[in-house]
Every structure is written in C-alpha cells, then in structure tokens.
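Written out below as structure tokens is the structure these notes cover.
Every protein chain except one is present and positioned as in the full complex.
The block that comes next holds chain A.
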C-alpha cells in the first residue's frame, strides 16, 4: 500500500542556525493516527509544519499522496487544501463568525456556491457540537469551542490528512475532553492524523503509532503498547518517567 505521507531524511536548519530537524524519516499510511511526543523544543512543531510547508525544509524530501512537495510543478496552495491544520492557539479569524470561519476557504479558495458551502459548514459545526453557536464571533466562544470551530474550519476543505499541533495545550482542563472527543470521532471515521500532544491517554487509546522526538531527532516509533508499556530506549524511559 502506498504511503499518504512520506518524509525522507528531512533536515531543517533555521536561518539563525538552529538545527531543528535531523534526518527525520516518517511514512504514514492512509487512515493511520500518529501521535508525536517529546520534550519542548525537540522539533515536533517544526516537523508538523514542514508537512504543509509552513516551514520549508533544508534537505530531504516530502511526498503527500504521491506528490513531491518540492517539485517545480507542485502547486503548494492546492496541496495544502488536502492537509488540514489545527493550531495550539486556535488562530480563528476574529472578524468572522463561527460559520464565517468555516465558510471562508470553501468560498474564496474552492469558489463553491454560497448555499452549498453554508449547508456543509452548518453540518460541520453540528458535527463538532456547535450547531447553536454558528453566529458567535470567536471572542464570544470558550477555548474548547474555539478549537472545535478550528477543527471544523480545517475539515471544510475536505482534507485527506489532518495535522494537530498541541490542540489542547492552551485549554482549561475541563475543556480538553470535548476537543479530544471530536478528534477521536475523526480517527474512527478513518481520517489520517498526525497529532503532537502531551495527552498520553489519547495516544494510548487512539494512536496506531506513537513517535518520540528529542533534539530534532525521531528516536522511537512504535505501537502504543510497546511505546508505553515496554519502552526499550533509555531516553524514552527517562521522558516517560517524567510525564506519566
């Protein structure tokens, strides 16, 4: 079976000289849920952001759905429509209502008809449990609600891959569950997901594979059972002893 994401020996050196990714290679199959954990500053966000080219890479190769991201013929804006992203800080558009946030890209990027887009957006907000918050502006929503709108917004372009960068880290504890529930539903529907998170419970329950990054290197990639119950790598053991 063909991999939906192929990252080959990816290196990222920031202009300030920081070597944030060192020969990171990851293959993801369609429908797989990958959870990436690791200490702060280990390059998790950087890696995730290379997968939709919010960061360019210094060397290596990335293929999404068989398309080489850095080929001359690749239209990055087209490719990004296939890769949804959810940010730690939500990044909702504050001048648009919840519905407006979800509708913007289908209207302006896909140029689809308004009535159709509106119906789809309403269905998406319904799906993330916010049918009654359509006309709210982001500033009038709780953190958990905002993050669910952000997920609906990313889904509106019907991506095949969803990237989550610490989606619950900015939330009050009582709101973490509602966002994780939406993500679990997505995983059940067969969405390919790459999730950076500190929620070990989510990793154990939902992940097909868990990866451990440290100092820009991908050190361990294993099933959740092996990863949490029988870690062989000493650096991972040390990390787990701190977070569990």
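Quick notes
Quick note on the criterion: a residue touches a chain if its C-beta (ideal position, glycine included) is under 8 Å from a C-beta of that chain, and two chains touch if they have at least 3 such contacts; residues count from 1.
By definition in this document, contacts and distances are computed from a predicted model.
Note on the omitted subunit: UniProt lists it as "Amino acid ABC transporter permease", one of the names in "Cytochrome d ubiquinol oxidase subunit II", "Glycosyltransferase 2-like domain-containing protein", "Fe-S cluster assembly protein SufD" or "Amino acid ABC transporter permease". Looking at A:61, A:104, A:219 or A:240, the residue that reaches the missing chain in the full complex is A:104.
Note that of A:12, A:44, A:133 or A:153, the residue touching the chain absent from this view is A:153. Residue A:80 is the one among A:6, A:44 or A:80 that touches the chain not shown.
Residues 52, 54, 77-78, 80-81, 83-85, 87, 89, 91-97, 104-105, 108-109, 137-139, 150, 153-154, 156-157 are the ones on chain A that touch the missing chain.
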